[in-house]
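Here it is, the structure, as structure tokens.
All protein chains of the complex are present and in place, except for one that has been dropped.
On to subunit A.
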Amino acid sequence: MDFYYKEELIQLLPEKVAFLPEHQILVVADLHLGKASHFRKEGIMIPLPEISPDLQRMDELIMSLKPTTVVFLGDLFHSSLNKEWEGLKGFLLCHPAIRFILTKGNHDILAASVMDDTSIEVVDEFEVGKYLLFTHEPEAIVEEDKLNIVGHIHPGVLIKAKGRQSFRLPCFHYHNQCLILPAFGQLTGLHILKKAAGAKIYPVFSDEVIALP
């Protein structure tokens, strides 16, 4: 699905990421890596595969899209340091040529010194071109003309279909100069958004993103 803001093209992909072909930027929201380990540390049993399926999916995306920059829209790492951190470090080392940027989120509570140890640049916000502003949470006030691209919400939509069936799907959500990305991490839930007047909703199907009328 191609989404235009002014002259900027933003591709909304069914992998639950956005890609900016002009800038070669891959945008990913809410990975919540380390969540399974965090649970296990607290005595909550959840199976933990040897290699994070989320990072595997990231690898595949990088292979096919070949971005020069990857922007994580916050909540990259869930809670405190644990075993899965090593997995992330390994992943970063595999992609030395790529610039990684993290717009800091509420779950990113790792100490600065830990983050300094990686190739990730941690920022509060990140600007691209004339119009695009990346943050973790939606900004209260967005400058006229600008588009705020955010994560944090884990947006989802409930679609009712014939035969009294209903589907809960992750979605991209655009409203009032703000584009919200779906959460990328597997261990994340959905927050079903109410349809606001003027909002555009883009549900994510397994092979395609479409626009709801």
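Here is the rule we go by: a residue touches a chain if its C-beta (ideal position, glycine included) is under 8 Å from a C-beta of that chain, and two chains touch if they have at least 3 such contacts; residues count from 1.
To be clear about the criterion, contacts and distances are computed from a predicted model.
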Fill in the blank from the handout: By UniProt, of "Molybdate ABC transporter substrate-binding protein", "ATP-dependent helicase Lhr and Lhr-like helicase", "Pyruvate synthase" or "Quinol oxidase subunit 3", the chain left out is "ATP-dependent helicase Lhr and Lhr-like helicase"
Completion exercise
Among listed residues A:K16, A:K35 or A:H152, the absent chain is touched only by A:K35
Fill in the blank from the handout: Touch rule applied to subunit A and the missing chain gives residues 35-50, 78-79, 82-83, 107, 159, 161-165, 167, 186-187, 189, 205-208, 210, 212-213
